[in-house]
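Every protein chain but one is kept in place in this view of the complex.
So, chain A:
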């Protein structure tokens, strides 16, 4: 048996088809979810993909957070449903308060697209068990509003509890506090990050590395073994 992993399409989602492909490449079954639809079609996990949902008007992720599908995602995530937010998805998760903190515009004020080196800080979340803690990986990064910020107490908490899941290495591409690239909730089922693991799953495509595939194999193993 395999796992069914939902990918939400909002108006302005860009990486929905790429994320579905990555799920397929990992061996799981992608299920398309629609923003106007509360029904999560009984999926085993959900990915909120990258893009500019609702044009990123008002603030990245701010409108998407109020869409019908998110009502269900928020409820079920609180009940333990694994949810991964990539880039715009991460922004939506912070707007939905499933993850703490928020994202500001990159400190250099430009869109940035690069092959980014990261360190995996937490290999115990639902989405990271196929990595080892301390592992260094390269994942494409591309965003306009990627500067992670949170108040001091939240940052201290994240650090103390090992909830910083990924950290930028060598170069901080957007001015994120503590070089934070991604975080997890306390339960480890909700993970958000700015870089795009779905763009690093095939050896020929993009940067030519497959360092992003373990996100999808991690969740598959967890779900299939559950």
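Note that in this section a residue touches a chain if its C-beta (ideal position, glycine included) is under 8 Å from a C-beta of that chain, and two chains touch if they have at least 3 such contacts; residues count from 1.
Rule of thumb we're sticking to: contacts and distances are computed from a predicted model.
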Legend entry - Choices "Cysteine desulfuration protein SufE", "Dipeptide transport system permease protein", "ABC transporter" or "Phosphoribosylformylglycinamidine synthase subunit PurL" - which one is the UniProt name of the chain not shown: "Phosphoribosylformylglycinamidine synthase subunit PurL"
Inset, instruction - Write down which of A:95, A:130 or A:198 is the residue touching the left-out chain. - result: A:198
Legend entry - Of A:54, A:90, A:148 or A:216, the residue in touch with the unshown chain: A:54
Inset, instruction - Could you please point out the chain A residues that touch the chain left off the display? - result: 11-12, 14-15, 17-18, 21-22, 50-52, 54-57, 110-114, 140, 142, 144, 196, 198-199, 201-202, 204-207
